[in-house]
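Below is the structure I would like to discuss, written out as structure tokens.
Here the complex is missing a single protein chain, while all its other protein chains stay put.
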Amino acid sequence: MSGSIFGKMFRISTFGESHGEALGVVVDGCPSNIPIALEDIMKNMDRRKPGNPKVATARKEDDQVEILSGIFEGKTTGTPIALLIRNGNQKSHDYTQIKDVYRPSHADFTFDQKYGIRDYRGGGRSSGRETVARVAAGAIAKKFLEALGITVTAYTRAIGPITVAPEAFCLDECRENPVNMPSNQVAEEALAFIAEAKANCDSVGGVVECLITGLKPGIGETVFDKLDARLAYAIMGIGAVKAFEMGSGIEAAKMLGSEYNDAFYSTDGKVNKHTNHSGGTLGGMSDGSNLIFKAHFKPTPSIAKAQQTINTSGKNTQIEIHGRHDPVIVPRAVVVVESMAALTLADLILCDLGANMDHIKALYSKK
Amino acid sequence: MSGSIFGKMFRISTFGESHGEALGVVVDGCPSNIPIALEDIMKNMDRRKPGNPKVATARKEDDQVEILSGIFEGKTTGTPIALLIRNGNQKSHDYTQIKDVYRPSHADFTFDQKYGIRDYRGGGRSSGRETVARVAAGAIAKKFLEALGITVTAYTRAIGPITVAPEAFCLDECRENPVNMPSNQVAEEALAFIAEAKANCDSVGGVVECLITGLKPGIGETVFDKLDARLAYAIMGIGAVKAFEMGSGIEAAKMLGSEYNDAFYSTDGKVNKHTNHSGGTLGGMSDGSNLIFKAHFKPTPSIAKAQQTINTSGKNTQIEIHGRHDPVIVPRAVVVVESMAALTLADLILCDLGANMDHIKALYSKK
Amino acid sequence: MSGSIFGKMFRISTFGESHGEALGVVVDGCPSNIPIALEDIMKNMDRRKPGNPKVATARKEDDQVEILSGIFEGKTTGTPIALLIRNGNQKSHDYTQIKDVYRPSHADFTFDQKYGIRDYRGGGRSSGRETVARVAAGAIAKKFLEALGITVTAYTRAIGPITVAPEAFCLDECRENPVNMPSNQVAEEALAFIAEAKANCDSVGGVVECLITGLKPGIGETVFDKLDARLAYAIMGIGAVKAFEMGSGIEAAKMLGSEYNDAFYSTDGKVNKHTNHSGGTLGGMSDGSNLIFKAHFKPTPSIAKAQQTINTSGKNTQIEIHGRHDPVIVPRAVVVVESMAALTLADLILCDLGANMDHIKALYSKK
Partner (left out) sequence: MSGSIFGKMFRISTFGESHGEALGVVVDGCPSNIPIALEDIMKNMDRRKPGNPKVATARKEDDQVEILSGIFEGKTTGTPIALLIRNGNQKSHDYTQIKDVYRPSHADFTFDQKYGIRDYRGGGRSSGRETVARVAAGAIAKKFLEALGITVTAYTRAIGPITVAPEAFCLDECRENPVNMPSNQVAEEALAFIAEAKANCDSVGGVVECLITGLKPGIGETVFDKLDARLAYAIMGIGAVKAFEMGSGIEAAKMLGSEYNDAFYSTDGKVNKHTNHSGGTLGGMSDGSNLIFKAHFKPTPSIAKAQQTINTSGKNTQIEIHGRHDPVIVPRAVVVVESMAALTLADLILCDLGANMDHIKALYSKK
């Protein structure tokens, strides 16, 4: 199983390599009667595109989406929605270097080990380009959530060691600067840090944080399919993510129970918590608070600095990876994180519909 | 879907509540011809039991496993293996408090919200007791891995802020002290820290680290089912885990590409890496290095200190949770982490058997 | 994958061999708040038991079910329901013959080929005894359907060539005779036919028909998971079933379109069909008519007549299978067919909850 199918009820099946004909996705299990326009999808695709030349690759990525099925007269019909993104002119330039030499921190070596064959013209399925399909599908999931009053907002919390401290945090600013940071001022520092790394033929990583509002309590399952676990699975499945934190995350391990436990209180019959260290889940189920989690990205693997490595014959050698590579992928990954979170929630909400017979009876009787 | 089935090929289905008749697990998809004795399972169950009274609950947990099916004359037969663990005398003491009041940082509230009904005699499926089934099943998965030369070893890396620094690290000592730390000396500090928290009616969390050796390259899938993602899913599905790190984890986000990238080199035709920041994966597949990851546990939620909360009628109230509760669960969770890692690897290894037609042909022709 | 997990949302995981410690099932995904008593389950178990000595084996099968989890104070809680059935005193008599010789029309040979090991004390997982777990789980599914006003009724349509013709059909009589035929008179003929076969050291097969009422339109999926396909899968997965017919079944292939097509008509705003050749489905979805399908069972494989066969060393030999074997299993299989149909419908109804966003919005807003 090559593992390109995601979800149980709201399922997506993605395909395509960075240097092949096209990439795309089939969304199977999306409910009928959701209004979806091509613009809803393109809006998300555009956020994934390289923008500011200081942060991102200068190569032109043409991410025009074509809707092939499943949407009729502006609404989903309940049948599979197929979305196609053609690769632009991926000119057959010289692949000799990457064909014969394993790039450090890339999947070239493991692909050869697993499959005994590899599309050596690029990263193939392991390229960041693979995420176009996730973003296209995520746009559908977001429309599903939107219809239920749920919002998903991700932003860059840190670039390398440059972090947006709580006191500098201003959510409204996160779409105003090229690194998607919720602080235009910290963004300036981050841009300088990225520029320096680039000048040194190096690359940087960072942290994406994601905030979800409007989710009712009870979403997520109680044992293996905890909301925390399913989000971790979705987010750690994004290339370059090496750590996942729910709520207070690694800080939780250092706190005392009396510090960590989120005390309940009620006002006017509404349940609230004084703090949200849990990140909005209890026992793997949403508790009605905002969900909040973090994804930690490693630095972009392709750097122009010389690196020691081996070739496909197992001989020691060196590599310098020139060409148009992002010195940081974090700002572009923001919408990918949102997409994977949205796909996870859509799936778990559909799974939850069957939780309580009292609700099922009410729904079935209306059919 | 209540989400109590785990895995795709090596699948387990668990059941049972903390105060019900029994807990257990059905392992579906375990290959035939693996030698398994009851002792192999009990050895793991015993590691999960409360041991040192300084660290763990004084209540007697009787975790005797009964093998109901799937093993014949000491070997697996390829049919489902059912394992049963009866609950000991869960005397019906007074549940009034927990029946009517939502314990902070517990799943009482969310269970009521999701299902509209709850077994109020304890944590039910959200109790730590649920993990007996995981450990029993994990013992089977470990025998599978053992047959392939793969070892899985977890230990306590930190208790609250008390961490085993690299210079103090001695793996051999991790089964010699009651907190399962790879340093008997640091373990002493940790025990003192736990004792102090207990005296203050409080609780602590900590970090479990897991090391896997002997895994060949190519295990794990390239897109959604990355080895990183599947491990994160498995580990974040353990109650109380709030963060997951693969390899260098959150540190990765702060490093430069030239620092982070693990350089390949070869000696005598064998591939190696100078560092292992990735934690043993590349592009979601094992790269032949050791796997290493961390699980961060929040403090035990049940504390004797007074906490503000609400009751089931939504009224504000207070709760003090007395009784036999672990001030820390981390040392007992070590074997649970091992179990979930082993179950994940067994599953992904079975999935990988179908990756390469050249291998399939060889295998099929032997039938 | 040993394939002992059934269903996508309402999932069961069964275990146990005919001569092992116990059989049982875990039901994962059953909604909360369904009232279930042990009697609801035992009522179905009793229908599976050997009854009339003319038809069935004289061996005592003790099928007492123990509920281990998932039901609290008489209602499902939404957590996994585990049901256990201990095997009675399966005395270790002499297994030499079946250990060394492959019984024709049994799974002894294929088990050895697939797994290289076999529990030779009986049919193991291929024994008819395996169906106790299906019937126990099916009883839960029936309670689910009952809550929605859906009934599932199976009966014996034919024993060997003795068929209940439409003019003799009387549904009320199907629980009044030992062969579960909807005609006490035809049942007499069938009993005579069975007795004759038994006297000749032979066995017979037959046909079970199943009728489902009260199902609303739209259940079942439109492509691979057609209601027809999912029922066929469920029913052909019962040992000994060799053909499946939906509605007019094989007769459909011989009819003209103008004969076969079920004409719609409406009376007082209610949609009806003049005929029901389709068996209650259109395009794989229920159409609001009764569902009706047939399962064709081969004769019981174990016969006392001498049969040519081979032993485990591949040498030609003969076998006579004496002992307490049913000359026909069809009457006892009636409740197994009902169970598998009920499990399939419960699963597809849960899947259908996510079909239409308008319904989802209504359900989610009530949470």
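By letter and in written order, the chains are A, B and C; residue numbering begins at 1 in each of them.
Operating definition for what follows: a residue touches a chain if its C-beta (ideal position, glycine included) is under 8 Å from a C-beta of that chain, and two chains touch if they have at least 3 such contacts.
Nothing here was measured: the structure is a model prediction, and the numbers come from that model.
Participant: Looking at C:Ser32, C:Ser69, C:Asn87 or C:Ser278, which residue reaches the missing chain?
Facilitator: Of the listed residues, the one touching the omitted chain is C:Ser278.
Participant: Going by the contact rule already stated, which one of B:Ala37, B:Ala165, B:Ala192 or B:Ile360 would touch the omitted chain in the full complex?
Facilitator: Here the residue in touch with the unshown chain is B:Ile360.
Participant: Out of A:Gly24, A:Gly160, A:Gly257 or A:Pro327, which is the one that touches the chain we can't see?
Facilitator: Counting the whole complex, the residue in contact with the absent chain is A:Gly24.
Participant: Among A:Ile5, A:Met42 or A:Ala147, which one is in touch with the chain left out?
Facilitator: A:Ile5
Participant: Considering the entire assembly, which residues of subunit B contact the chain that has been omitted?
Facilitator: Touching the missing chain: residues 8-10, 29, 31-34, 76, 78-79, 144, 147-148, 216-218, 222, 349-351, 353-364, 366-367.
Participant: Against the chain that's been left off, what residues of subunit A make contact? List them.
Facilitator: Interface with the chain not displayed, on the subunit A side: 1-5, 8-9, 11, 13-17, 20-24, 26, 28-30, 32-33, 66-70, 72, 75-82, 84, 113-119, 124-125, 367.
Participant: Touching the missing chain, which residues of subunit C?
Facilitator: 1-6, 8, 14, 102, 104-107, 109-111, 113-116, 125-126, 130, 158, 160-161, 197, 200, 202-207, 216-219, 221-226, 228-237, 239, 241-250, 252-266, 269, 271, 274, 277-279, 281-288, 296-303, 305, 307-310, 314-316, 351-352, 354-356, 358
We take it that only the chains that are shown with their structure count from here on.
Participant: Roughly how far is subunit A from subunit C, centre to centre by C-alpha average, rounded to an integer in Å?
Facilitator: 44
Participant: Just how far, in Å, is the C-alpha centre of subunit B from the one of subunit A?
Facilitator: A distance of 26 Å separates the two centres.
Participant: Of all the residues in subunit B, which ones touch at least 2 other chains?
Facilitator: Those would be 1-5, 8, 14, 113-116, 125.
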